[in-house]
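The complex appears here without one of its protein chains, the remainder shown in place.
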Amino acid sequence: MLDRYAYLGPAGTFTEAALRQVVGPDSATCLPHIDVVSAIEAVREGEAEYAVVAIENSVEGGVTTVLDTLAAGSPLVILREMLVPVSFALAGLPSQSLDAVRRIAAHPHAWAQCRAWIHRNLPRAWHVPASSNTAAAAAFADALAMHDDAPHTTADSTPEVMSGIVQRLGFDAALVPPMAVAHYGLTALAEGVADNPDAVTRFVLVGPPGQTPPATGADKTTLQVHLPAERAGALLEMLEHFATRGINLTRIESRPSGVALGRYSFSIDAEGHIADARMAEAMIGLHRFSPLVRYMGSYPMAGGGASPLKEGTHDADFAAAHAWIDAVRRGETV
Amino acid sequence: MLDRYAYLGPAGTFTEAALRQVVGPDSATCLPHIDVVSAIEAVREGEAEYAVVAIENSVEGGVTTVLDTLAAGSPLVILREMLVPVSFALAGLPSQSLDAVRRIAAHPHAWAQCRAWIHRNLPRAWHVPASSNTAAAAAFADALAMHDDAPHTTADSTPEVMSGIVQRLGFDAALVPPMAVAHYGLTALAEGVADNPDAVTRFVLVGPPGQTPPATGADKTTLQVHLPAERAGALLEMLEHFATRGINLTRIESRPSGVALGRYSFSIDAEGHIADARMAEAMIGLHRFSPLVRYMGSYPMAGGGASPLKEGTHDADFAAAHAWIDAVRRGETV
Amino acid sequence: MLDRYAYLGPAGTFTEAALRQVVGPDSATCLPHIDVVSAIEAVREGEAEYAVVAIENSVEGGVTTVLDTLAAGSPLVILREMLVPVSFALAGLPSQSLDAVRRIAAHPHAWAQCRAWIHRNLPRAWHVPASSNTAAAAAFADALAMHDDAPHTTADSTPEVMSGIVQRLGFDAALVPPMAVAHYGLTALAEGVADNPDAVTRFVLVGPPGQTPPATGADKTTLQVHLPAERAGALLEMLEHFATRGINLTRIESRPSGVALGRYSFSIDAEGHIADARMAEAMIGLHRFSPLVRYMGSYPMAGGGASPLKEGTHDADFAAAHAWIDAVRRGETV
Partner (left out) sequence: MLDRYAYLGPAGTFTEAALRQVVGPDSATCLPHIDVVSAIEAVREGEAEYAVVAIENSVEGGVTTVLDTLAAGSPLVILREMLVPVSFALAGLPSQSLDAVRRIAAHPHAWAQCRAWIHRNLPRAWHVPASSNTAAAAAFADALAMHDDAPHTTADSTPEVMSGIVQRLGFDAALVPPMAVAHYGLTALAEGVADNPDAVTRFVLVGPPGQTPPATGADKTTLQVHLPAERAGALLEMLEHFATRGINLTRIESRPSGVALGRYSFSIDAEGHIADARMAEAMIGLHRFSPLVRYMGSYPMAGGGASPLKEGTHDADFAAAHAWIDAVRRGETV
């Protein structure tokens, strides 16, 4: 039986693009969910082996919810991260020219990411809000399908006919995820539409604990760390546990702890793998300091960019220091 | 002319509940938006004077997007924060008994917040996913309206008729925000449905800069702080600028800076008002340290819970220290 | 053969008082040295098994020199610390009354420690500088001895005769260490002379490495830690290695490293014993961070006052944290 992967559907989303970096359509059962919470819960409830969800900078939303949902409830770990460029296709009617586009359906998140491009290339176009990145694609596809299904001749595909479709839809083009173009049988009037060509969304593959991928030398570890209530400067103190072991953080987000007003918990991505001595020592320190530390996975960093190791934090440095302290304790050196 | 307030609509959302803490329905023009981004942009584009958006722990999503949208683009500041309890009504048909509920429409975020309540009170009910917190309320209302509009006698409101409505809808109750009950003319089968009675969503009122509310003694300041790229330990160093002035942070979230991979910016809520000496000194320190600090408003804390001031951080302490250094510089004391 | 103890002589010094806390006059060979350096070097050169030297707040000087001499050269460790109250006897002639004292011989350090007492009790007395704490005692004793040796009758011990002695000496009383009174056969006109009744000098017993006393639960560890040159904030970073393990420092002194201008080394006393997990982890961290860490002994704290252990820093906390990380690495928990 194929493994089941829950993801934020429908087909054609950026999340599906992330899922496709992990499995092909024929090598897994892909289960679209209406929401990231239900995708994650599907794994907890045994309806899927894995879930793919956005964890940072998403144009599909839900990042905060993902963090909170992963951090509470039965344990899940992150097994892999995947980066997907934030880049849209402008989908339109087959016969349409880019210059003629006037009304662009787009989810406001998508519109915000492409505003400058639109302003530069289609200064006379305006925004028709859509309720999701794929909603406009689906509406387009439905309209075309209805037209195709109707008895008509080739002459029917005239500009006049198309214009009628557009009038019923209320827009003549849509910003959609690249994968949605083919999926919905649309025509791309422009591709690579994005104001920031370097923007990416970070997705993760989550599954049950007990299957940490091996260290690669460029890994991340995700942790949830609760702060002790009673200590002033507790956040600084927590960060010092990473700093003294030379560990760089790539993400930190405070979350209300749920325990009491003014109590905080932090969702953290730290460079390094639980198999690395520096990460293990930092986690040992955090375990002593924090009322609750939750390990949420060590996995390879996507996209490279691992920081160079700080002097004195290689596994060999830890081994040498342990050997020294043992010798001092035996009275053999000072 | 009434001030215009953009918010995440439609009517009946938790965001509308936050908006109602600020203005009544008759004292302002309230403009529902499809998305938080477009609500915020409405202020930037002059279509509204203010926007109300969730900024933490929302069951309506978009928190990350709100932070990013506020932090980029033309300046906006936070003028006020409002807390709204995360508590739902279970809306049903007028004739229905709670015990008979079997299929509950709910957005997955809402479902996740009420799972234990449902399990305890309606163990045989199951989840029908809805696309938003108000979508099920609207569908319910439409179905009832259609039924009401149809020619019928009182006898038509029999259980059999209701059952037909339910069958067409696909659910027989819905978890909806409390305000949606009256707005959509629904019947509350249960109120105060929530697993964590203390959970709240934090909303903010945003507007153009230049109108900071006066300090109250229990205020917050929101800042966006970019880290210099080249310094190891830059996050610790940034936090020390707050710590040395005795300032407690209530929220911190790293955001990709958009400038380059591995460059970070932080969205921060800090206790204190820009009119307080300790906050001004901390911001002076951050301005020296950071390539970009953006002030995003000082405003009263909602819900109380301000930390006691650390010794040596009252305005009078700063004044005394300045007076001392001036006297030392003049050679009058040591 | 009796163990040999080198100390800052001659007999009667505060250092001898410290030595007497360790050994009695008959159970050891006590070797007075002219200077702390030569006392320490006597151990290095095999002329003594141990040395007793002041390490903090001495009225006999040389503390800085002790630190530097211990930190350089062949390894020595501290085996024990001893506190000696900074309290003097005012020694005079047998027949003299306290009120009549006018000229007090005292080393300037001693004078500085007793100035207020003298002002209060002997407002008309003035200071005759002496070159050491025992020099005046010895001069007194010599003068008395010469007088005793001279052929004379009891009548010779008249005030007139005494006055003659005093005139030759140039002083009529002396501030001396309490032990010097008996040793030099003097008469104490007053005892417990001190402005600060709580002032103590801290002495240590040093010897060759390899003989660390067992942990008592209230111990100190002395370390010499060199800073890496190239790192800004290196001092803060060093201290964080102690702080993250909950270790309190009781003494820190920067010393020019001798390697290059602007390079520093630190002499540190830290609470805890090398057998304690927290101390071992801190030293492991320092060893990774520093170009040179030198262990200079773990030994019981004299005088009590050990800080309460910070939460999360007991040996059991370290053991629990190590067990947790091992279980996480095996995939058995999160």
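Order of writing sets the chain letters: A, B and C. Residues in each chain are counted from 1.
Note that a residue touches a chain if its C-beta (ideal position, glycine included) is under 8 Å from a C-beta of that chain, and two chains touch if they have at least 3 such contacts.
Note that this is a predicted model, so its numbers are computed, not measured.
Asks: Specify the residue from the set C:Phe14, C:Tyr50, C:Trp111 or C:Phe171 that touches the hidden chain.
Replies: Candidates C:Phe14, C:Tyr50, C:Trp111 or C:Phe171; residue touching the omitted chain: C:Trp111.
Asks: Footprint of the hidden chain on chain B, which residues?
Replies: Listed in rising order, the touching residues are 75, 77, 209-212, 228, 237, 240-241, 243-245, 274-275, 280-281, 283-285, 287-289, 294-296, 311-313, 317-318, 320-322, 324-325, 328-329, 331-334.
Asks: Tell me which stretches of chain C touch the chain missing from the display.
Replies: 33-38, 41, 56-58, 61-65, 68-69, 107-109, 111-112, 127, 129-131, 196, 198-199, 232-233, 235-236, 239-240, 243, 248-256, 258, 261-262, 264, 303, 305, 307, 310
Simple rule for what comes next: only the chains that are shown with their structure count from here on.
Asks: Listed by label, which chains are in contact with chain B and with chain C?
Replies: Output, common partners of chain B and chain C: A.
Asks: Residue numbers in chain C touching 2 or more other chains?
Replies: Residues 237 of chain C touch two or more partner chains.
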